[in-house]
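Every protein chain but one is kept in place in this view of the complex.
Chains: A and B, in written order; residue numbering restarts at 1 for each.
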Amino acid sequence: MHGGTADTPASDPSPAARSDRETRNLGSANAPRDVPRGGRAPLAPHPDRLLPPEPTQRGIARRLYDSVRDLPVISPHGHVEARLLADDEPFTDPASLLVTPDHYVTRLLHAHGLTMNELGVRDSDGAEQAAPREVWRAFCEHWHLFLGTASRQWIEAELHDVLGVTVQPSAATADELFDELTERLSLPEFRPRALYESFGIEALATTDDPADDLAHHRALTEDPSWSGRVVPTFRPDRYLDASTPDWPAALDALAEASGIDTGDYTGFVRALENRREYFRAHGATATDHSAPDARTAFLDGDEAQRLFRRVHSGTGSDDDARLLSQQLLGEMARMSSEDGMVMALHTGVRRGHHPETLRRFGPDTGHDIPLQAEFTGALQPMLERFGTNPRFQTVVFTLDETVFSRELAPLAGFYPSVYLGAPWWFLDAPRAMHRFRDAVTETAGFYRNAGFIDDTRGFCSIPARHDTARRVDAAHLSGLVAEHLIDEDDAARVIHDLHDRQPRAAFRL
Amino acid sequence: MHGGTADTPASDPSPAARSDRETRNLGSANAPRDVPRGGRAPLAPHPDRLLPPEPTQRGIARRLYDSVRDLPVISPHGHVEARLLADDEPFTDPASLLVTPDHYVTRLLHAHGLTMNELGVRDSDGAEQAAPREVWRAFCEHWHLFLGTASRQWIEAELHDVLGVTVQPSAATADELFDELTERLSLPEFRPRALYESFGIEALATTDDPADDLAHHRALTEDPSWSGRVVPTFRPDRYLDASTPDWPAALDALAEASGIDTGDYTGFVRALENRREYFRAHGATATDHSAPDARTAFLDGDEAQRLFRRVHSGTGSDDDARLLSQQLLGEMARMSSEDGMVMALHTGVRRGHHPETLRRFGPDTGHDIPLQAEFTGALQPMLERFGTNPRFQTVVFTLDETVFSRELAPLAGFYPSVYLGAPWWFLDAPRAMHRFRDAVTETAGFYRNAGFIDDTRGFCSIPARHDTARRVDAAHLSGLVAEHLIDEDDAARVIHDLHDRQPRAAFRL
Partner (left out) sequence: MHGGTADTPASDPSPAARSDRETRNLGSANAPRDVPRGGRAPLAPHPDRLLPPEPTQRGIARRLYDSVRDLPVISPHGHVEARLLADDEPFTDPASLLVTPDHYVTRLLHAHGLTMNELGVRDSDGAEQAAPREVWRAFCEHWHLFLGTASRQWIEAELHDVLGVTVQPSAATADELFDELTERLSLPEFRPRALYESFGIEALATTDDPADDLAHHRALTEDPSWSGRVVPTFRPDRYLDASTPDWPAALDALAEASGIDTGDYTGFVRALENRREYFRAHGATATDHSAPDARTAFLDGDEAQRLFRRVHSGTGSDDDARLLSQQLLGEMARMSSEDGMVMALHTGVRRGHHPETLRRFGPDTGHDIPLQAEFTGALQPMLERFGTNPRFQTVVFTLDETVFSRELAPLAGFYPSVYLGAPWWFLDAPRAMHRFRDAVTETAGFYRNAGFIDDTRGFCSIPARHDTARRVDAAHLSGLVAEHLIDEDDAARVIHDLHDRQPRAAFRL
């Protein structure tokens, strides 16, 4: 298949390409970025993709998958904005849809020597960013770099199943695909609301700032021509993290949104309660928290007030700021135990690992890097107080797989309030999903799982991601059936519940 | 298979059930606890369960499994009490046998909103506990929650293979099963000694307090009608943990049992030696230790004496108490290096994570949650001293899988005294066992393993657990044979040794 020898490897760049490279980026000198790849290979995702190869097991998996393939999509956590559906403006072009805003995609291209500017990301230094067609070409030329990644699966499915593309992206097909997709995206059936319908979405949760007036959510609810369900999620990170320079400004914004003075602890807490109430009145069922770790504090009122004053006045130490953040996370748990909003909690990532990229291109640009996680000790103070409280419920996510079997499954296997969050972010890919099930099921069964969340910023990736999760669960369960650990009827019930009952139950949707 | 739509999901509770739930337990409001499940589905564990689906590989696995299926059971570590066999009283009913005392079972039902009282656990607050029939009903109604868990495999095997049940537990079958099993358990062939024989147990180690007089062990040994082998294990945790309020009382108990004054360090150490000697005289070959971590200290005599005095007199710090505990664990290692008792060591769990449950229902009620483990540094002081000492031997267990490939296999692959303990507690389940073999074998081979331990409190689960382990090992080895890494004759020898030679060697049984 490969006639290449060591002297002329199949995938070596041409000398011309090499010299061009060398003048601009030695770091990627040897990376395959300039390799001419593919011509017009067909894009035809296999109907049995992700299902196990052994014939008997595949048969079981196919039946299980078929039984849930067309279930409605329940998306209890993600980053699509309500504005998208409220405005219902057409998408403009494939680069702006699939490449530039997706940091799963841009980070890997960046790792192969492309700059954020070449990928169309806005640069606060003012350097020009590439036009969408250029971005799309760059993406298509480097498509093979995504082989084996979750992104490749999703984008193949989006291109083929949603957008009707039948040819693989490549240098040779980039321009025709750009033109074809740009035209198609202008059609009525590719507008966000039409896609929402065709995706079979039954409920979609957005992620919102507590000071947000939720105008777009309201616009949707009040629009008689709209019958979908888009609910906000209360995400108060910037109000709880008292260690950042932005915290005072956040307090002001909260004061304005709530009409409550946030200048002392009691007022601040009341303002948060006020905004939670506002969110619930607009359909929210959950809060969402990214914290350095899962630790909470429960100081009494006076102590909390004094701590707040120190931090608020700028006289507190770093430890004070950290403790106040833990205290505020504890307040969130307390509020959840009263108002019943589900507390989605994820920890352990170093955000903005490359400061220069953060400065120029902003957050969520692909260099948030996970850290070791610890939950057994960290969650204890919260679970000691609320772990068996029937109104309290939390869904715990991690980027550190080692806690699945060691900590999260045992916790979810005892506390009625703890749901196991799906494998998430870097772990929302087929093999990682299998590892998750293997790690937790033997300890916690299937019914302590929160089901799948897509966590996506890419609206068109929603059906692809849910489809992937359904296929992986079908594959996984088919293994248990083929090994005679559960029978096929039970497996069918389980997979149905995982993609229907469990996310509703976990997020009280 | 599932006709349910999003509006009427197959497994949604009825409105009546819902309102009933809401009044009593919102935490499990959305959990499937009230779902009517199953009618009279047959219970018929497949003869090839746990064996791989690919036909060639399954053939290999089946031959390997058949070659060890009927080997005697060697159980070098567990929590069955000698009294059970000494008294030989019949079991009373299935709930008292299979549900209430098994914290693998009660914890998962608790996670789905059942209370410990509903599960028959004695409540020190005096709240009434459910009668066995009620407990059994609750268990049967929620049987589907165990799908995919190790507990389900074991209980299916116990019900079918030991107790002759041929119908799955369900709401519909609960009462008839209760009656049937209650009657059957009263028959002579279901008494503990008869079961011991029918299980093919060759050696069974109990876990005992150093102050125990081992009267039940002695009764068995002296009973001419009894030919089994039940040996005690020396478990001195409460004497070594100098940080607990119970420690002084433990010292008094030890003094009484040994007839040696434990009021100074030398006496205390001599008292421990005395009780080890007593245990060895009653057949013990091993000690068993649950420590916060594996660290040992080796202070000289005077320093140890002074430390002991500080802690004993209540003037020591927390660090003193910790150091004394490490010193005492070091003494255990030293004693093992002299008397040859095998030191079984397991670390890294937060016991009593939910204090209220601990207070009301006692220890071992399902909320001991694992922590990160570290052995490379922690074991170093002990192995520096005794690691190549031919009388010293230790078997190391962990609840943190990450140390298998990183630390334990490399340690067991160098030190002749270190045996790899089997995957244990939350990890004694099929997929976790496969992960264990994958993690350690390439570094340490098969012959540094201690073989399987069942670690069970449930007498009737012994054959099920050993059978599961044999099946998993057959499945695992069949993979190596099918990939032509080892030949089938070698695999047969290995699986035999894993379930016969290795536990004898590791525990010097």
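As a convention for this text, a residue touches a chain if its C-beta (ideal position, glycine included) is under 8 Å from a C-beta of that chain, and two chains touch if they have at least 3 such contacts.
Because the structure is predicted, anything quoted here is derived from the model rather than measured.
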| item | value |
| --- | --- |
| Listed residues A:R69, A:R83, A:H144 or A:R508, member touching the removed chain | A:H144 |
| Which of B:L71, B:A219, B:A255 or B:L358 contacts the chain that the document leaves out | B:L71 |
| Absent-chain interface as seen on subunit A, which is shown | 1-2, 4-6, 9-12, 24-32, 41, 45-46, 48-54, 107-108, 110-113, 144-150, 153, 350, 353-357, 366-372, 399-402, 426-427, 429-432, 435 |
| In subunit B, positions touching the absent partner | 54, 56-57, 63, 67-68, 71-72, 74, 202, 340, 374, 376-377, 380, 383-384, 387-393, 402, 405-407, 409-418, 438-439, 441-448, 479-480, 482-487, 489-490, 492-494, 496-497, 500-501, 504-506, 508 |
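Just so it is clear, only the chains that are shown with their structure count from here on.
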| item | value |
| --- | --- |
| Rounded Å distance, subunit A centre to subunit B centre (Cα mean) | 38 |
